[in-house]
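One structure follows; several queries about it will come next.
All protein chains but one are shown in place.
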């Protein structure tokens, strides 16, 4: 049984997500459908790309990720399929697929152009329903990628801002804030280890400081801020039993300074 | 494998939807369960009916739609099954099923009255769990409709307000607003084409105007308002990259004037 995992900014208010699932089950009733999130901020391509990068590797091999945040729907942006080492990705070529697919090593990029696999009467405001969902469904039935269209040689890429190193200071930023108010930074474990080694350090956000790195929330006192390598694989700033977003007054884009 | 697609105003806070799925899987573990929406405004029968009408035709034939917005739960309103040309609908007879089932041509209406297919100890505040979910589950196992109760000859109907035509003016209204702030009107494509033909026109909402109809959001400039036939099949008013709800200060019920 194949899995199709869906990530959109469609919300759960309207019928958009349900309709896409209807389209998929009409083509392949024996597929596992999983929601990654539908509460991406409207048109938040980078946010979706980060969540997809943090999620894909936990799914069964050959899972098809249907990821649609598509402000350019109906314009000339390409609808694409990416085959990576272990997975398939379906969505618009606006960068949403790029972080995850690049990490898993891209093998092939296909332009979706074969109308045989579209719904009849494509509506140019909802390619999720009329193009992407049926494409994912036919893929899940094992159709060969080359049937969907010709190969493309490149991809629109997004980049997560890289932290800047400046003598004894590393300056990163908050790239994502989760439901609990944990602040996910752009500082990866490798970089941290190279920069800090075993030295003392101080982390500063909005003029508040943290000076130890812990392995679990409880290692800090109740209500105390802490730094930890979290489930996204990046350095995260948290508050034990509270919200670091509130504690630091931080937002996406807020700078984080690490001095060694 | 049959599909049961569920639409309610139960929200995702409580355990109501999960419990209904538990009831269904207890009767038929081999069914596909799809959520259409559970975030219908409490007691928003018309809203649910519009979403169901916009969704049903994308699902596999013989899908069972379990649609419950039921302010009269426990009163004398009838619990019903409707068999239409291609689908089955289960829910209260308060109009919620009427737009979709009528469009797909009604073949049979059954009063749900056979307690054999209810949970024991029906609680009169939650027929979704105790009557509708088990009925849908037994239907999905192929039970004959006539086993559930006797035939009814009519149905409570809802109507979407029809636009009014007055010489050179067509006056419609906003019947639904989606997550992106797109304004769905009650003006269907046929009516539009008959009224406008190839003439010039002007659309007016809350004293702001639009004078072209486009085929994709991008055809209007970034941040510009536009008119488009959207995925619901009605004329929609949108803003490219923004929210038409905010732009026009519109709500459900706001009038839209089209002058030719």
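Labels for the chains are A and B, by order of writing; each one numbers its residues from 1.
The rule is simple: a contact is a pair of C-beta atoms (placed from the backbone, for glycine too) under 8 Å apart; a residue touches a chain by one contact, two chains touch by 3 or more.
This is a predicted model, so every value here is computed, not measured.
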| item | value |
| --- | --- |
| From A:121, A:190 or A:216, residue that would touch the chain that is not displayed | A:216 |
| Missing-partner contacts on chain A, residue numbers | 1, 3, 5, 7, 12, 32, 34-39, 51-52, 54-55, 58-60, 63, 178-180, 182, 215-219, 228-231, 236, 238, 241 |
| Touch residues of chain B, complete complex, unshown partner | 10-19, 21-23, 25-26, 29-30, 33, 42-43, 71-75, 123-126, 129 |
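Basically, only the chains that are shown with their structure count from here on.
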| item | value |
| --- | --- |
| Approximate Å spacing (C-alpha centroids) for the pair chain A, chain B | 31 |
